[in-house]
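All protein chains but one are shown in place.
Chain IDs A and B follow the sequence of writing; residue 1 opens each chain.
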Amino acid sequence: MPPKPRTSEAVTKPPTILASSIVIAETAALTGTFPIKIGANTVIHPRAKLTSAHGPITIGEYCIICERTQISPPDAEGLVIGDGTVVEVNALVEGSVGAGSVVEVGNCKLGPLTKVLEGEVIEDNTVIFGSGQRRIDASGTMDARRRLLERHIESLRILIPSNPSKFMN
Amino acid sequence: MPPKQTKGEYIETDTGNKVSRKSVILGSQNIILGGKTVIQADCTIRGDLRRTVAPGQHSGNVAIAVGRYCFLSRSSVLRPPGRTHQKTFSYYPMKIGDHVFVGEGSVVEAALIGSYVHIAKDCVIGKFAIIKDCVRIEEGTVIAPNTVIPSFSLVSGRPGVVIDELPETAQEGLELKNIYRMI
């Protein structure tokens, strides 16, 4: 039989402000010293890593933070993830800096394996795809995607056993 | 070629699957391994993302079915694809054939992967992709969601497109029996 996942014990428990309607897996890792704020209806998959050692993290409403992501602000300014963002598997988010796998921030879409450099500002509705090509999304599917996202979150609510109390303080 | 592993790193099942103790397997009751499949350390398999058509139902749902002689390298991720159909979102089962190699750090969200498929490292296989038998996917390829890759294809690029045909000998070249013996 496959091994039981190890329980990830946060070394330092950061101060958290968690909305009551969030879904957060027990094996998600919230570490650091700065506050972590998570908005309503957001889903944190197992083994997502949120590290607030260098700055505060604010995650908006209706977000999905997938497994194996690392969210760690590089400085005290912290980072904000807007409403309706999907941070896909293996993504690395450092503020609005650096994207690993699939990150969908606000109305932008950063494709798999694309990178955003430090200090870069990506305009709304930008799609980064391929090996760094960029274009402005004009497909008008934003609202539809947002609706799909909300349904996605509803179903994850059933699938992912939530244990916010572990991260409360 | 992976180096020889220290003894005890893998748990061997009755059917000869070798599963690393350091792998992350969620929802193992929804995962079927065909036998002689190797799962390396830090590999994530999301069996918990099963169909949600009938809420509350816990049994009889296969989220991920993997065939024989598959090899899931370090830090790879298998994750069933999900989509909204008729106003409900659901994950759909992922089926993987025999002799499928998934390279280091690759993320697979395909609906179907045939047999004799080689996915090199750092690839992303998009949601609901269908990859038929005898396909080689080169390093760093990103296969867009819903893509279909026919047999005997060599795929590369972002997004991944078929860049060449594989020779008739592809099946022999993609066999993974030997790699299983090395573990």
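The rule is short, and it goes like this: a residue touches a chain if its C-beta (ideal position, glycine included) is under 8 Å from a C-beta of that chain, and two chains touch if they have at least 3 such contacts.
Assume contacts and distances are computed from a predicted model.
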item	value
UniProt protein name of the chain not shown, from "Dynactin subunit 4", "Proteasome subunit alpha type", "Small ribosomal subunit protein mS29" or "LTO1 maturation factor of ABCE1"	"Dynactin subunit 4"
Shown chains touched by the chain that is not drawn here	A, B
Residue of B:11, B:41, B:62 or B:144 touching the missing chain in the full complex	B:144
Residue touching the undisplayed chain, where the options are A:62, A:129 or A:167	A:129
Chain A residues touching the omitted chain (full complex)	109, 111, 127, 129-130, 133, 135-141, 144
Touch list for chain B against the chain that is not drawn	86-87, 116, 126-127, 132-134, 142, 144-153, 159, 161-162, 167-173, 181
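Keep this in mind: only the chains that are shown with their structure count from here on.
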item	value
Whole-Å separation of chain centres (CA-atom averages), chain A against chain B	24
Chain A-touching residues of chain B, taken from the complex the two chains share	11, 13, 19, 21-26, 28, 31, 39, 44, 46, 48-50, 52, 55-56, 77, 79, 82-84, 87-91, 105, 107, 122, 124, 126, 140, 142, 157-159
Residue ranges of chain A touching chain B (in the complex, touch as defined)	1-3, 5, 46-47, 67-68, 89-90, 101-102, 111-113, 129-131, 147-148, 151-152, 154-155, 158-160
